[in-house]
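Heads up, this is only part of the complex; the chains shown haven't been moved.
Going by the order they are written in, the chains are A, B, C and D; count residues from 1 in each one.
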């Protein structure tokens, strides 16, 4: 599998079709936790439900519009981090992520997003990265805060979650922030 | 042509291929003014440059992902107002617009955007509409302010404009705002 | 919705996906009447049957190959009028139409087709429009006759109607006829 | 090549990419004659102009929408006969044809069209075949007349020919005509 190393025992990899089962399992065991903030959890009920999703992610990668990567801890599928579309005209993108509950509270996602930011600013040479988190999802908001993102505002009723809209907090990190905080 | 009436002598219409010449002319006569805030002006140099653009707009309409409409004042092509993609999952969209300089200062755009909002909330039954304006583009910002949009924050370096990034001001209007301010 | 006004209380509009229910209802209430002359009535049994049809109509519009428009009387979906493919090489097209039985006998279709002809000759600048009607469908034939179309001949067994072929009467109107009869 | 035999020394075959040169040559040597009645002659100036045309013909065949076949006399490319779209709903089609001038006046086209009609009625089991000829193209009209087609009417200004519209004469042959005149 094609990987990006984070640290000993922790890496990202592109999600290929043979990983559908691992992806399903990671979501399935954390449904109760994940559906609090992710709108697609309830609609994914079998391994085969992930096949068109994985194909669309690989198509996104093939078209240079971003990527979705698995996070593996000691080779176990722990979560996903990825880019929502790259706007090459304005050189900006946004990052999304989730972690199965067995892996939270260990700093894994902060390192994973940091690794994605390195790709985004240093390889793709983008200028701006956005993160949007549920207004009550404090664990999720902790990630951009730790990584030097700046708060920009509240996106009112920005997402539908099964039976209600919830507000999103919007953060951003600019290329100049990245190089100031994280050095060359 | 397929229209939405605004008031006597003022209407929107879907832009079809035969309107390429009118569109070119409206942009061409206002280049100096429009390129201050629109990133695509310099790349449109001939009538035929608009043909793939018009086709992509009609394709967007055909796919139920929004529309781009001409604004005509006394049958003259005065500008464009449209939706950037509809997110049907979260029932939200954003509105963009521009006016050729001969038509500014007459309240035309406020009425045009109001008309688009009626479609968005009453026909498409969306829940949230966003507008993003250049931070120094005070004329543009006046539109959402007049129509009851709420300020949400600054999108730092949100757009590349030929030789520099500029910040965008983000506004939103929710379905509940619409019905509160504009009645049923 | 994007409209073409005919007269007070009567207009055409492009049929978008949210109109599927109104379209279904209009056909459903007039099945017995419509299936006498329209070959597709029996195969349309649910609202969702109309979704691919509406998408193909919007695709036709997006590709500049013509359009299908709803006819609304006092905002009620009364019928459909549209173009079967535009032949841009020879600048010709043909018109088709149907009306739910509650709306027949009021001159609605004559006005609707007149409005379509205005678009065809004045906006699209086509040269020839054809209408084909069932040989025993005298109500349908009355429309082109009233609008100055000329009889051209009988298309023998031109259409399959569930369990038999029927002959079609072919009429045409040329650009020069249009301007002679209907003025500039 | 995939053929349909007509008689000793005379056959039809599907036009594949390697036949582009023969097709170009056949048209090129008869330009003056062919452009009197065919609207596409002037736009075909090189062998490679025929490549997208041949591909679209093969695509038509692959999709079951008809075919375009070369007519070869003693292995020389003499002309083309083909079907313009098959309407499977109403089981009808129309036939078009042209012959390079070195091959006219020998009954070749009558035999070629007869062979196409056999395919259309006996293999594809269609019900109706149409032929439209220029009103002054008496050589072309002779073909359907000889084969038992019935005159249906004049399609006024049915085709644009470089600098003018011309009228078309419409003929048809029904399945019942075919079996009456040409036996089982």
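Simple rule for what comes next: contacts are C-beta pairs under 8 Å (C-beta built on N, C-alpha and C of every residue); 3 or more make two chains touch, one makes a residue touch a chain.
All values derive from a computational prediction rather than experimental measurement.
Chemist: Given 4 shown copies, how many make up the whole thing?
Modeler: 6
By our rule, only the chains that are shown with their structure count from here on.
Chemist: Give the touching-connected groups of chains that are left after chain C is excluded, with no other chain moved.
Modeler: If we ignore chain C, what remains breaks up, so that the groups are A, B | D.
Chemist: Is the contact between copies chain C and chain D built from the same residues on both sides or from different ones, judged by whether over half of the numbers are shared?
Modeler: Interface between chain C and chain D is built from largely the same residues.
Chemist: What is the size of the turn, to the nearest 5°, that moves the C-alpha atoms of chain A onto the matching ones in chain C?
Modeler: To map chain A onto chain C, rotate by about 120 degrees.
Chemist: Express in whole angstrom the distance between the two chain centres, defined as the mean CA positions of chain C and chain D.
Modeler: Going by mean C-alpha positions, chain C sits 31 Å from chain D.
Chemist: Determine the centre-to-centre distance between chain B and chain D, using the mean Cα coordinates as centres, and give it in whole Å.
Modeler: So the centre of chain B lies 50 Å away from the centre of chain D.
Chemist: Going by the touch rule set out above, which residues of chain D reach two or more other chains?
Modeler: Correct list: empty.
Chemist: In graph terms, nodes being chains and edges touches, is this line, ring, star, complete or other?
Modeler: line
Chemist: Who touches whom among the chains?
Modeler: Contact pairs between chains: A-B, B-C, C-D.
Chemist: Would you mind writing out the residues of chain A in touch with chain B in their complex?
Modeler: Touching chain B from chain A are residues 39, 89-92, 127-128, 150, 152-160, 165, 170, 172, 174.
Chemist: Which residues of chain C touch chain B once you look at their complex with the stated criterion?
Modeler: Listed in rising order, the residues of chain C that touch chain B are 1-5, 12-14, 16-18, 55, 58-59, 61-64, 67, 69, 119, 123-124.
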